[in-house]
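Certain chains of the assembly are absent from this excerpt, and the rest are unmoved.
Labels run A, B and C following the written order; every chain starts at residue 1.
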């Protein structure tokens, strides 16, 4: 961490600052320039409150050199983390396909979709039981009942299940869910992150609508610092001024995250665009960019979906996507095994 | 709501669509143009799933005409809502000042700040007990103990208190808090919104980092649709590409919200900029733009704040701000009484 | 175009509005609802001033249904436009590689790079002669002399050349340039667009830093409406709150543009990220998303580049990229011939 001290300062103030920094167990290196003094803070600076330093009268600016996350940082864990969900591995060259409907509607629907996506190559089954909807008047999901239907369908066809949690109050209900998803709107619901950090279960952490890569990794750090190291990151688009698509999928984030963290990273091309006809090109693009998996909405009857039908593929379209990405996977040294 | 149907469509599909819309209790008006057919949906369209319509093959585009919120909509409630907190009124020409430290640290601190801000003109006391921090390693607040200190200080000096809730699990702890704040990161924590909607207590709803005005009003609608009509909106800056300030304060939102909703709207200039020296000019700007109140961070010892000290004013600086806004208030037909 | 008229209006005002619209040669269809009257404007609405309509007292809102561009619109030109640059075709299933250094530095450099990129598979040579730099103190390019060196190198090795123009004053200097590039910062330099629209030469139009897809197509329309139909669009990243990369590459734009327009669309992965190690994954992603070409910075000595070295590949790295995209091209029905 670098602290730039203003030219006009009292020596006493500077001494106090240096003493305070040393009190945190850090070393201080000083460089005196013409217009400012630069202090280099050496040691573990993750616990230094950058806002506090910044508030001091004599401080001009503060710049972090070291990343503020540790458990999620590739510098300290050079090997890829491999998250294993009942034998299906994410990361370390393994690529997985998660598929299923946006909303869980009925037992028949779930079992039909589960069979169809399994046949087309999916390794995990997804489905929304608790639905985060902008409007209180929109369908909020089948909730507890939806969870039951999802788990039942997963067991029936032999696919582990992934679904979103929306409240710390519901944690017990998710005991038989294989991967718990934290949605974009809850990426900084810190109390929820702490609670899922206490579980022994993989967590799929979606990127927030307007969150930086660093904030995203800090949310992973919240989960990991409580003991749960099985975090899968999921890019799903960020909010920009462009209004043609619902969100702007940020595929540069994938190769960048591969440098910054050892955690697996997948992409959700369905929610990113909100348009089913963009799912195939964005899926291929995601694989080309180096993703460790895809989460795709597939429905057996898109016209009648209770929500978000616009972004769902039919099973045969999903199968077409799988065939194409199978050609790209070897180029990025990945396998669907 | 307007549904534009593609030129190339089968008549049967169009008939089905029109029947489905009529089944929702809406009337349909048809305009046939050269390149498309425009359907005008007349009636209460708040419950129509716009994504579903959009997903249909024959639909080119869908545009909402009517706002999707009702309880928060000025069209249906032309009179200003006045939220009364122990005699301190927000809205309807009444202007309130909320002040206090970012974090609650000790009993002495809270009582000292409470006295200072009351003397300087504040009507409500704020203070952070549960702190939403990006890093799990940063100070998370005194939590339950902090709530006690805040309430005690408020009672001691005679100021109602405002503080942030971060989890549905903590609702019982907030029983003696006068105004419950929903922070920016929880603006779309829908389960929390529903829970506070069941309380009989004013809710201060901050705008999310990257949320539109419409989404913000939909979150107010979540609270109101559960029965709690006492919502105060609080603008606190949105996320943009500009990195000099922490957020970009969106003051155009104030006069716009005055048209769209009957709810009171206040501004938090401290969090918006993250810089204490911007609080005075942004406070004056907010009052000029028509805000119904301000929430300002005041600390008796900014250098030692445990967090966010950079954005806190000293009591004498706060007093200076109050004097200046008192000159502007009559121009916008508002009073601090 | 849809005009929503407020419930409270005088009949005389509405009549005047309808007469004015009809005076523009448009038909008007009226739908009367409970809370508003909806006017559907039928005909060529590209010339209607939407802001003017919006300014009228009785108008609640105005929504465009038809796209405001015509020459660039796929609805009116369903077939792909193929831009042919000395036998190298963009669009219609043809894929091209443009490569070369960020800045032109010397004759030796240009000829060496030109040979290297040609050997690696490039079809066109790029190089910056006039450089748009944020700082007046940064290297501004070799300007006229740079153009000469570029053209000479192109002729020597047999590659058509692409380079950026920055002023209407320089148009004569570009007479021997094969493709004129309009940079992101000049995407809405309308006087420049009109001038290049009068030429008989392909124009490579980069997307502006913060421009929507619609605005981009309107800039293409500026060029096309002056008579020059040979426009190649180039996505190069948009500005968002994410600061890790210089820009956020918007790959969703590619399949969307394929629907909206018949013009070829290529991607510049070098400028988008500003990091050479992201060029390979983003190139593969771009091809997967359906791009008709790539423009990649290649340098024979990246360490000594006078500018933007951070984003340049070495020739052998570029060759590696070419090999990988050759595997993906058949999946998207494209060929490098």
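The rule is simple: a residue touches a chain if its C-beta (ideal position, glycine included) is under 8 Å from a C-beta of that chain, and two chains touch if they have at least 3 such contacts.
In this text the structure is predicted, and so the values were computed from the model without any measurement.
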Per this structure file, total copies of the shared sequence (3 shown): 4
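The rule we apply is simple: only the chains that are shown with their structure count from here on.
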By mean Cα position, the chain sitting nearest the middle: A
Computed distance of Cα centres, subunit B from subunit A, in Å: 27
Gap in Å, rounded to a whole number, between the CA centres of subunit C and subunit B: 39
Separation of mean Cα positions, subunit C and subunit A [Å, integer]: 31
Multi-partner residues of subunit B (at least 2 other chains): 210, 239
List of subunit A residues in touch with subunit C within their complex: 210, 212-214, 238, 240-245, 248-256, 259, 272-273, 277-278, 281-290, 324, 327-328, 331-332
Subunit B contact footprint on subunit C (complex, rising order): 2, 4, 27, 29, 31-36, 38, 40, 42-43, 60-61, 63, 65-66, 75, 210, 239-241, 243
Residue ranges of subunit B in contact with subunit A within the complex: 46-47, 49, 51-52, 54-57, 68-69, 132-139, 166-169, 185-186, 188-192, 194, 208-210, 215, 218, 221-222, 225-226, 239, 274, 276, 302-303, 305-312
